[in-house]
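Structure, as structure tokens:
The other protein chains are all here in position, but one chain of the complex has been omitted.
Showing chain A:
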């Protein structure tokens, strides 16, 4: 792929310019919210970002994450709440006075300026001296491996290179906070993976504090130190990737974190070590989600990841039976979509041979099945996992 830039620049060159240690002590969002007329796009959000942290705002489209980002950048006025940067209130400042770096989804590179002029733009606006500008721009271009492309216009660059210009332009200002709005969504799959590690590398080498918006949970999990999951403008959960992955707070987060099997069942028995739920021809023994005690008769949503759901061993208690319908080859394992007699779809993995039409006995380890107590009305939104 032509987008891969060889690492021609000497690492010692960049090393001199790298500024370890963040420019930011602490950024506090106190109940920030945004409404468009009667529609509240973002319900009051409280979040404290510490210097050097990489925080991801995660959620499906329309969950309010871009609204939150734009409000923080000053591109959108807040309806309520305040933003405090190291003890200084900044929510009343216009974007040009906040000094945050922002990477836009469409990169928003200035098409009439060269790569160098694009990156130098912010410094020029701040009245930074010529020699200092050249030095800083060179250092940042080396950091994003774009020294060779400095004289080109954005139109002559590939998607990945444009993306790196956008990042370089945002970080050359040494901003206390870098805001990234789905920066990888316009790239193809291979480049997305490459740029993902690139972003994490730049974050670490430059000592940035980053707030990153995405709808891709894999991206968020791999990049962020802390994740904020939004659902319909409200925070569903805030935690480390491991927290969210292992202990999602509710079915929305679970669905987002790859729990593709969400089964509405009823609790039949509960004790100190766990609970049993059944219904729809299935019986699952699992752990609670930690959200309070379960009592028999209660409706629960049982969440299981495809990679934890497997074909039962001969001497094992199966949770039910299903007929394999779609079998996908994924290297060492097969992903199987199977349908129970009641019509529920189960997603499971198998390392052995499975052919469509096979009747499978399915099992899950007790600690791998999460129970979420449900309100009386099941939420249809949690049925499908956003891509």
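Quick notes
Rule of thumb we're sticking to: a contact is a pair of C-beta atoms (placed from the backbone, for glycine too) under 8 Å apart; a residue touches a chain by one contact, two chains touch by 3 or more; residues count from 1.
Quick note on the criterion: contacts and distances are computed from a predicted model.
Of "ABC transporter permease", "FAD-binding oxidoreductase", "Acetaldehyde dehydrogenase" or "histidine kinase", only "ABC transporter permease" is the UniProt protein name of the chain excluded from the display.
Screening A:42, A:57, A:90 or A:109 for touch with the missing chain picks out A:109. The chain not shown here is touched by just one of A:173, A:195, A:294 or A:336, and that residue is A:173.
Looking at A:59, A:154, A:248 or A:320, the residue that reaches the missing chain in the full complex is A:154.
Contact with the chain that does not appear here is found for just one residue of A:96, A:132 or A:246, A:96. Listed here are the chain A residues that touch the chain not shown: 73-75, 94-102, 104, 106-112, 121-122, 125-126, 153-155, 157, 162, 169-170, 173, 179, 186.
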